[in-house]
Every structure is written in C-alpha cells, then in structure tokens.
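What follows is an incomplete set of chains from the complex, kept in their original frame.
Per-chain residue numbering starts at 1, and chain names A and B are given in the order in which the chains are listed.
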Amino acid sequence: MTTQAKSEQSDLPDNIEQRVESLVAERLDALVKERVAQAMKRDPAKRRVAIIASKGTLDMAYIPLILATTAAAMDADARIFFTFYGLNLLKKGGPEKLQVAPIANPAMPVPVPNILGMLPGMTPMATRMMKGMFAKHNVVSVPELLHQAIELDVKLIACQMTMEVMGIRREDLIDGIEFGGAAMFLGFATGAHTTLLI
Amino acid sequence: MTTQAKSEQSDLPDNIEQRVESLVAERLDALVKERVAQAMKRDPAKRRVAIIASKGTLDMAYIPLILATTAAAMDADARIFFTFYGLNLLKKGGPEKLQVAPIANPAMPVPVPNILGMLPGMTPMATRMMKGMFAKHNVVSVPELLHQAIELDVKLIACQMTMEVMGIRREDLIDGIEFGGAAMFLGFATGAHTTLLI
C-alpha cells in the first residue's frame, strides 16, 4: 500500500495511527514466529517414511521390514514400495522362499570362497544358516515381519510396471496390498523426510 | 515490551488499546495459521529429488532413470549423481552395453543355479532375456530413458573422483552432463526431501 493510499484512507489522529501500527507489528512478529516454529515442529514430513524395496534376497528383506515396522510403531506413516526383485516379498508364499547366495559377498558372516559358494546346495545351506542365526536370537522371521507390517498399517505397494514386465498377476500376491507406480511413490516421498532405497 | 514501556509510549484511551489488541488477536490467529500452512506447502524441499546411481547393471539402471524422469514430469528438480559403476550409464554407448549377471541373485524372475549362471554366455543370455521382457511390455529401454531424462532437464552429474580413479575421461562420456563431487551432491540433497541411493 502506498503512503498516499494510506493517508487518503486514514482519518485517525496521527498518534492513534502510529500506536495501532506498532501494536499490530508487535503482536504480529511474536505470533508469526511462534506459529512458524509450531508448524515446523509438526511438519508432516517427519511422520512419513518412504521405502523402496528392490531386492528379493533373505538378508535384504529384513531391512525394509524392520525399518517400516519400527517406524509404524513410532506412529509414523510408513510405506514400502516393492519393485523389481522386491516383489518376491509380496508373493503368496514368497517370504518363506527367500534365499541368500553365499557368493559375490566376501562380507558374509561365514565367508565362503566363490568357487565353493557357487556349488549346488550352497545357497540353501547359506539360507538355512542365516535363518537359524536370526531365529536363535529371537529376531522375528521375514514372513512374521510382513505380517506385523500389515497389522501396524504399513502400506505395502506393488510396482505395477514390474508386475507386468515379470508376468506377476494380482492373484499371485498377498491380499491387503495396493498397486502403483513411480508417480505414486514420489507423491508420497516428496513429502517425507525419510526416503530409503534397499 | 514491558508494561511500563507500553504505558509510557501509549496515549490511546484504554478501550481503544484493548480493542485494537483484541482485533489483532482475532484476525491474526486464523490468518497466520493459514498463511504459514500455505508457505510450508510450497517448501522447496518437496520439489527436489536427489538420486545417487552407483550400480552399473541393466536392472539397477532402470530404477534411477524411471524415478528421475517421473519426478521431472511431475515438475520436480531431479538430479542424478553417477558414481562408481553408475558411471557406465553416462559412457558413450554405455547404456546399450549394460548387462545383468544371473548369479548371486536367487531372486531373479527365472532363477538360475549359480553353477550354471557363471558359465560363459549366461550373462549375455540373462541380459537379452531382461531386455526382451521390458521391450515386450513397452517399457522404454535404458538408452531411451536416458534420452528422456535429458529432454526433461534431469541434471546428470558425473562423479569426478570416480572418473579419475577409473581413468574415465570427459570425452568418454555423453554431452550435456555436469561434473562434481560429494559436496555438490550434498549441497543439493540437504535441501531435498527425496534422497535415494541405488
């Protein structure tokens, strides 16, 4: 508003006008500061946890499920978007069949030379070993984690494009999940602080 | 402002002062709330999508490119920082040569025992199969996705440190890209909601 417009509009005594201005300025400053601080604290991005699960091995299945169930237990809106090999986790009977191959990973707890790791029987053996290690320490299994995720309202989304490409039908997947694409993931992730890809 | 300061400064009748205060309070509360909410919605972090592409296999090339092109189509400022094996995607002729090995991944759509997967000819075969699956379902190829990314102004950044270490020269890479390091990535990512590493 220009000075002219102001003086035209106003027919208050000068001191009253000034006092009104200073009162407004004074109140406004504090209030805006407080409200902005509140809004930042309540920022909905803090409550959103967006995870892409692109791996279908036993070891890499624990990570998204443990993170998402923990986030949901902390009252966050956690969503896992399953794409590529990650879709194996959503297949009926899929979580029970996940495996881990003891090759190309010299960082395994019990490293196996690749020339042995590639032998038939080694992948099932490594899988049994890893499952045993988790069970022994009372870590819930992947099927159980998936069940917990559903109970805790973690949203599970199957990537439609990958389903088509890999010939996976809706009836191949467990119930209670949603279907979407990259745009659906980004629509959620662009408003989330925590965004992770496994 | 203390009460004393206020009364010294003020020469308004008490009722006017009170009325101004209550008017300010009344208008302000709702208005500030609304304005702050609006301003938060325009948070620039929502428009930024920061991706690190560190893998150079065919399967893991789709993910950053599909996410970045979708984000750009949604009007986001999407940037991919290519490091380690991810640089293969930026090499001249590189996207055409990406491969996927059918070993160490028991989650492949058509799982192959590792003892077969490691045989000569199996990597080209798995690569052909995967390309065929995507083409059959009209998913654009990786070279085409890269082209779309450039058209959509996705910023493609090659990691200079990896280039030096791997002996990759600027002329080995496609045109229209930028060069930078971890600091450049973080300068962007620290202001982005969506940050993902593939």
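Quick note on the criterion: a residue touches a chain if its C-beta (ideal position, glycine included) is under 8 Å from a C-beta of that chain, and two chains touch if they have at least 3 such contacts.
Quantities reported herein were computed from a predicted structural model and do not represent experimental measurements.
A.B. asks: How many copies of this one chain make up the entire complex, given that 2 are placed?
C.D. replies: Copies in the complete complex: 3.
The rule we apply is simple: only the chains that are shown with their structure count from here on.
A.B. asks: Could you tell me the distance, in whole angstrom, between the mean C-alpha positions of subunit A and subunit B?
C.D. replies: 15
A.B. asks: Report the residues of subunit A in contact with subunit B in the complex, numbered from low to high.
C.D. replies: 15-16, 19-20, 22-24, 26-28, 31-32, 35-36, 39-40, 43, 45, 50, 52, 54-57, 83-85, 88, 98-101, 103-105, 117-120, 122-123, 161, 164-167, 181-183, 185-187, 189-193, 195-197
A.B. asks: Under the touch definition given earlier, write down the residues of subunit B that touch subunit A in their complex.
C.D. replies: Going by the criterion above, the answer is residues 1, 9-12, 16-17, 20-21, 24-25, 28-29, 32-33, 36-37, 40, 43, 45-47, 49, 59-60, 62-63, 66-67, 70-71, 73-74, 76, 103-109, 113-115, 117-118, 133-134, 136-137, 139, 193-198.
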